[in-house]
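Presented below is the structure to which this report refers.
Of the protein chains in this complex, all but one are displayed in their positions.
Lettered A, B and C in written order, each chain numbered from 1.
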Amino acid sequence: MIALLRIAKSVVFISSLLFVMSILPTHSVYSQDAGPSVSDLGSITVRAHDTDNDAGGAITVEWDDPGYEKLAGFVGFLIWRTNTLAGTNDSVEVTPFGTRTYDDRSVSDDSTYSYSVAALVNGERLMSAPSVQVRSSKQWFDGRLTWVLILGLIICGAVIYFIESAKRGTKLFLRRIAGLEAIDEAVGRATEMGRPILFVAGIQDMDDVQTIAGLTILGSIARTVAEYDTKINMPVRASLVMTAARETIKQAYITAGRPDAYNDDMVHYVTDEQFGFVAAVDGIMVRERPAACFFLGAFFAESLIMAETGNSIGAIQVAGTAMPAQLPFFVAACDYTLIGEELFAASAYLSEEPRQLGSLKGADVGKAIAMIVILVGVIATTIASAWNSESMLWIENLLRQMFSTG
Amino acid sequence: MDSALIGTWLAALLTLGIMSFIYKDNLYYKVCEAIFIGISAGYWFITYFWDSLYRKAWVGIVHQGDYILLGGVILGAMMLTRLFGKIGWIARWPLAFIVGATAGLKMMVYFTTNAMAQVHGTVNDMMAAFSGGDLYDLIGRLVILIGTVTGLIYFYFSKEHKGVFGGVAKVGTWFLMITFGASFGYTVMSRMSLLLGRIDFLLTDWLKLVK
Amino acid sequence: MKRQIPMLILSAVGTLLVVSVFIPSARHWQEDASLYFDIIAVFAFFLGGGNLIRVHTEKVNRKSAGWIYSVVTLLGFGIMLVAGLFKIGNPGGIAGDISQTGSYFQLLFQYVMSPLNSTMYALLAFYVASASYRAFRAKNTEATILLVAAFVILLGRTALGVLLTNWIPAQLSVLQIPNLAIWIMNAPNLAGQRAIMIGISLGVISMSLRLLLGIERSYLGGDN
Partner (left out) sequence: MGLIISAVVIGAGLLWMLYLSIKGQDVDRRIVYLFVGATVALAIIFRLEFGEVATPIVKSVFDKIENLPPGSKIVLSYDFDPAMAPEVNPMANAFIRHILEKKHRLYFMSLWATGQSLLSVSLDDVLKPEFPDAKYGVDYCNLGYKAGNEGVLNVVITNFRKMFPSDANGNSLDSLPMFKDVESLKDMDLLISVGGGKPGVKEWVLFAGDPGKVPTAGGSAAVSTPLLYPYWPRQLIGLLGGTKGAAEYEAELAKTHPRFKDKSMPALRMMGPQTMAHVVIIAFIVIGNIAYFRSRKKGGQS
């Protein structure tokens, strides 16, 4: 679609240019043939300035139209550029209807430019006076992201503050999460029954945070597995996940004091194909009959296929994902489901390490901010629209600006 | 014999093989599964090979002089030290690179497109559906407000779900349940159309029972 | 040493990429990072594919249960590799695109992989049915709410929903099932989605910080 648009755009551009060129020699800039309506209109005012918030190499040209666009025979506005250092002129673009601004991305930061805009009407070029000379430059900070930076610093600051205070020994309270308590129970049951446990860290690669979250939980589970001497089977869909999962399990076995019991074959690569992987995992489930299945990571349509197969073999199932569309299926077919944020918090809970727990407290500050802003914002919007309150409108607009991300 | 005909028969046999799994695991399914794993693993390796290794890395570095990509190749090669027991720990470097990059990138993406945009959306566009001032709209706004706030309270970790706070969190779980129920109900129909496609293939293209 | 260097790489790369979001001229680092990722992933595949071959060859050698299926898998993998690496039957020869119609690689994709894929996906319809039968039972308040929401939306998507409630007068048309279904999607469903999304992003932030600060490092392995 985009490619087609580009082609279409360039076709329009080239044909307009050809058109402009064809008329250039025969008409002077202020031609005598100009209809009365054309000469009645004032001239175009052009402003040019460095394009905001970019990496340099671009100048924004803006102009106003005293009414040329309304004339019959109007074709478009031609942007005309003079490189004032090199002394060269060239036409840059013919803009489509309704445009009043253009970003010229073909300039160099080392030169200065001045722009004129011409209205193309009935084969005439009505050229404006040139703009002031401008030079493009890069910005060191994207000004549109000021609020992102401020809010980000507040939340990150809160996380780091609580980590530090936990380090110093402040006691932190955290509520319980049912799904996490079920993990030990599930591993315990597998041990009793002498059956393996199955672990699936989602079907995404290591460039998805959910996969990493799944692996951090795997670290805790593997420690229990090592202590109980249960068998763990972990098929993976991506080779990088295989490597990372092996490191994780090996480390867990070392921590549990049983490095000898570790074996690389606990984690095995199947195939990168989504449903090929599902076919294999389903096969493993019905043949090995694991007593517990863990699905922790990023899942797509396969969530229910796996969870229902696991259900049919009577395994205890604990799932967790941050894919909102798949949560309903896990909730319906698994015994416990870690919903969204709980997936990311789980490893911190399981580690029981104060610093990790502190980071969760920090995230709560973010939630508190979100709740307050939503509360204030919705009330302000409602009052502003119902009673036309100026101050509420001001609050509403401020919040809108703060949370707009471009 | 016509190659398309062979293809259709092959596709039909494989389709039936996979479907037989819902009855129970069997020899037929196992064969199809084995074919599936082998063929698809090969498919993806070839795709990555030509796309990433050849087109991005080889063409990029050798033909286009994009030497920054050499860093990726070096990190990739470090990955292979796993094959040589003693220096296998070097493979942790590219892994560290990837985890660091994912954490850094995704943290910002989630912060802007999830957190900020959703808060913005709640204040801003939720009013699209309930922009008026009558009772229907007021209830709608109130429900969104209560639902979002109580839902967030459910996720609040540092307070026990007891007393009033527990009650509010409970309301939050109700909203989550409505969300889950609604998305489940909404997707059922599109899931059915997938099966429809397969059965239609069997009946129409293969058996030609239906014209 | 074996732990410090990876930790350093992780923190440095992560921090640089966070910073790059705010600096216009550093944005291309993000693209470079994902290119690096792609390249590292192919190298990793040599480990993954190697693992696949080793696991199945061992099964065949040991003649363990189901070894014959391992032969099939290895054959499939081999055929695809040969067809794809040498671009057999490709109309454009070795220089052509691998997905060109007529190449063996593409034929195998079209007639073998693609039907397997869509059939596996289609099994979902069966599982949706069994999950609805088993899981949607009014066991407690939560389950009842889930059930009712799902039921209203399901009804709203069939003619049954219209027939059941079109006697409701126009003033109360909100209560007609199709309208009720839309209202559920618009109000409580949206609210729940929002809460989940905001929670997720804060969870990602706190986990990412744990990773960047080196507090969470179980996946980096031990000292040996």
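Just so it is clear, a residue touches a chain if its C-beta (ideal position, glycine included) is under 8 Å from a C-beta of that chain, and two chains touch if they have at least 3 such contacts.
Keep in mind that what you see is a predicted model, and the values were worked out from it rather than measured.
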Chains on display which the left-out chain touches in the complete complex: A, B, C
Option from A:96, A:143 or A:257 whose C-beta touches the chain left out: A:96
Candidate in contact with the missing chain, chosen from B:13, B:61 or B:188: B:188
Selected from B:22, B:61, B:146 or B:168 as touching the chain missing from the view: B:22
Which of A:53, A:91, A:312 or A:404 contacts the chain that the document leaves out: A:312
Residues in chain B touching the chain absent from view: 22-23, 125-126, 128-129, 131-132, 186, 188-190, 192-193, 195-196, 199-200, 203-204, 209-210
Interface with the unshown chain - residue positions in chain A: 1, 4-5, 8-9, 12, 69, 74, 96-99, 312
Where the unshown chain meets chain C, residue by residue: 125-126, 128-130, 132-134, 136-139, 147, 150-151, 154-163, 166, 173, 176, 178-179, 182, 185-186
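Rule of thumb we're sticking to: only the chains that are shown with their structure count from here on.
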Topology of the chain contact graph, where touching chains are joined (line, ring, star, complete, other): complete
Most extensive contact between chains (C-beta pair count): B-C
Distance between chain centroids, defined by C-alpha means - chain A, chain B (Å): 15
Between chain B and chain C, centroid-to-centroid distance (C-alpha), Å: 3
Of all residues in chain A, the ones touching two or more other chains: 148, 155, 206-207, 209, 212, 240, 243-244, 247, 269-273, 275-276, 279, 324, 327-329, 331-332, 339-342, 345, 360, 363, 366-367, 370
Of all residues in chain B, the ones touching two or more other chains: 18, 21, 30, 32-33, 36-37, 39-41, 43-45, 48, 79, 82, 92, 95, 98-99, 101, 103, 106, 108, 110-111, 115, 119, 122, 126, 144-145, 148-149, 152, 155, 176, 179-181, 183-184, 187
Contacting residues of chain A [partner chain B, same complex]: 148, 151-152, 155, 172-175, 206-209, 212, 240, 243-244, 247, 269-273, 275-276, 279-280, 282-283, 286-287, 324-325, 327-329, 331-332, 339-342, 345, 360-361, 363-364, 366-368, 370-371, 373-375, 377-378, 381-382, 385-386, 396, 399-400, 403-405
Contacting residues of chain B [partner chain A, same complex]: 18, 21, 24-25, 29-30, 32-33, 36-37, 39-41, 43-45, 48, 79, 82, 91-92, 95, 98-99, 101-103, 106, 108, 110-113, 115-117, 119-120, 122-124, 126-127, 131, 133, 138, 141, 144-145, 148-149, 152-153, 155-161, 176, 179-181, 183-184, 187
Partner chain B, residues of chain C touching it in the complex: 2, 5-7, 9-18, 21, 30, 32-47, 49-50, 52, 66, 69-70, 72-81, 83-85, 98, 105, 107-126, 128, 132, 141-143, 145-154, 156-157, 174, 183-202, 204-205, 207-209, 211-212, 219-221, 224
